[in-house]
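Below you'll find the structure, written out as structure tokens, and then a few comments.
The excerpt is restricted to a subset of chains, each kept in its original location.
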Amino acid sequence: MNIQLNPVGNMKLLSPVEVEHLQQSATSQLYQLYRNCSLAVLNAGSHTDDAEEIYQQYQDFHIQVLRRERGVKIALENPPQHAFVDGKIIFGIQEHLSAVLRDILFANTRYKQHIEDGVNITHVTFDILRNANVIMPDTVPNLVTCWGGHSINEVEYKYTKEVGYQLGLRGFNICTGCGPGAMKGPMKGATIGHAKQRNSQGRYIGLTEPSIIAAEPPNPIVTELVIMPDIEKRLEAFVRISHGIIIFPGGVGTAEELLYILGIMLNPKNQAQKLPIILTGPASSAEYFNQIDKFIAATLGSKAQSLYQIIISDAEQVAKTMKSGLEDVLTYRKQTGDAYHFNWSLVIENDFQLPFAPTHANMLANNISFDLDTATLAANLRRIFSGIVAGNVKSEGIKEIRQHGPYKIKGDGKIMALMDELLASFVKQQRMKLPGSQYTPCYQVLRK
Amino acid sequence: MNIQLNPVGNMKLLSPVEVEHLQQSATSQLYQLYRNCSLAVLNAGSHTDDAEEIYQQYQDFHIQVLRRERGVKIALENPPQHAFVDGKIIFGIQEHLSAVLRDILFANTRYKQHIEDGVNITHVTFDILRNANVIMPDTVPNLVTCWGGHSINEVEYKYTKEVGYQLGLRGFNICTGCGPGAMKGPMKGATIGHAKQRNSQGRYIGLTEPSIIAAEPPNPIVTELVIMPDIEKRLEAFVRISHGIIIFPGGVGTAEELLYILGIMLNPKNQAQKLPIILTGPASSAEYFNQIDKFIAATLGSKAQSLYQIIISDAEQVAKTMKSGLEDVLTYRKQTGDAYHFNWSLVIENDFQLPFAPTHANMLANNISFDLDTATLAANLRRIFSGIVAGNVKSEGIKEIRQHGPYKIKGDGKIMALMDELLASFVKQQRMKLPGSQYTPCYQVLRK
């Protein structure tokens, strides 16, 4: 089966010069990335987080960018059949495919490869989001980022839907990492809340990255998909465009996200910033959050703890707390003249912006010690979890592990003990990988 | 808790003369009806089909129509709390409340009470729908009516969602009786299909009647709610505004609907009409449809059978068949110059238009015999099922039964035997009432 598609959105209007660049990109090593991301979105609704398995299944899938007088065509060979209805692609998937074209091939020709300057990293983050039409001026703060695991149990999943429903009833929009589990539930719930309030402007923003999109393919509710170049810019995008954060149960990725935002909010320069952070889950998750909270207390201290609120098994209370928090955000931004659509004034240090390559050397060299100020400690802890995510589901990480065995992590004994315990609980609770697969740890905590 | 609301839609703009009429209506015997219907929509999402139970629970609920310089206000005393979010009514419910005001109080002042002339009955049906903004010119035939029971099992419910999803993917809009079960599932499925295709114009029309709205309260997905005065105008509304019909498993109400449409389509004057009719359910419903089919064969004959198609456990095939059927409808209406938005040319005889009062006398006098032409036989069979629906869930019918015991039904022996069997199977399959309640038959088949 061969099919040719027109891209939608701003990929509809390309000049021959741009199309040629796209085609050059598409023949370079970038091609494999482009193909795989396209396959991931075509494969939405699939029930595996094993990218390799998907690639295996669709070995004869090919994609090509064709130049036409009117712009560009995307040619698909042997695409997954469930992306089509009566031979016509589902429009939402056509949008996602166009987003891949835009963010992988087109955006790639716009920025230099290695930007080290913070101001420019932020500019690139902003520019990618703006180019994706995600930045909307003249809107009040109502975008809630929901973080949480892609592999959560049924009770947790239902709870994320309930929270999304309560957020939707109150007119809030949802931003997530765009995959399954806690990234899908809040969106699904919000659609019902929005529908009951006849709110047809509901936004469901999904921010992903090339190395994870296959393992966590965009769920079909996502109406605005953006593929950020790396996890650091993805995290920066989350915290700059959203106005509040809810964290559901999850695994190492969720831990990475929590440490990221705490590290930034612990920065004295961000003291005045308003950003409601709520950790929440069903009654059965109480112990989970207890453990997380203990870990934060022991590593980053009570100041870090004071930055978030834990609410157990009360979706309505979560939404009400968020509502009140967002009112504070509005008041603050009005007072300071800050933009509503992008939090320019939040300070994010280089530690959190520069991509961390999850090599064995980097993992081992990562300094974990109480000598560090809490913000830096948070940054370094974040890197450990980030590396384990890579080792679990990102192909670069998986390859590393295959070649060199598990990452070795070391540091302050007390922290290492806590971390080992935390990671073990993630494994036990099946938060590392989707149930059904056997999880082999990609890390080894060196305890002295 | 007391709250005052502005109505929405065309109830926003009323003159003092009209408001006075409304208030007079609201103080008359109509008031009880108005109050009960309002309570029903405020109580959306409730899990009982026992109207009395609802009324019992909210005895201290009151509603009043207040006159203001700007129009009218709806004052609620002690309304169900789940209709509100942080003290503000959910907008969809506010719309439904306005629809009750419009269709019960406002429309009531517009028409004469007992219209017997078919042309005028059709005019009233049209006028009520037009006044509710349901009639849309300049749209192609894409409205699918889904009929089926309010009390269906989980497997059946999931299947109705699946069919709705496949219809939504193909851009079709949904019209149902607006309650739970098979009236909700197709809408819920269609929202997902519409969302995936980024179709924000999806329509979810719910047609109900005052005597059933409490037992089958409008589900919150319904965006266009209309309360027709009686079951006959409700049925006429269904067949004139929609372009195809899908029938899911159900009980006596569903049987009534099937006999209604078959009776009309059997009318020789409607021979050229195009109206795809599909009976469908999951694999477990195969036997159910087999039984229905046998009943039709034995009573109305093979010509009636040829009017519908039975598709078991293939939601995609249902949608594809409907698609092809709707293309025929379009072609036919183009050729004949018929309107797309209202099927004026379909002939509906007096037999099917005049309200049937479910009294014991009428039920007993109803002639069931092979001497009748098939259209008339269908009309009379329809009345029997209609009466049993009333005896089961409509308050007028329930009162009758309470006073005089079960309806007595008689007629041709062979047909009576088949009917007894069919009804018994509905009882056994819990299609008469929602599971949990004990069902006592409100009918007695007299077999000679």
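A and B label the chains in the order they appear, each numbered from 1.
One rule holds in what follows: a residue touches a chain if its C-beta (ideal position, glycine included) is under 8 Å from a C-beta of that chain, and two chains touch if they have at least 3 such contacts.
This one's a predicted model, so the numbers in the text were calculated from it and none came from an experiment.
Because every chain is the same sequence, the assembly can be counted simply: 2 are drawn, and the full complex in the file has 4 copies.
Just so it is clear, only the chains that are shown with their structure count from here on.
The geometric centre of chain A is 45 Å away from that of chain B, both derived from CA atoms. The part of chain B that touches chain A in the complex is made up of residues 85-86, 90-93, 95, 169-170, 191-192, 195-200, 220-221, 223, 320, 323.
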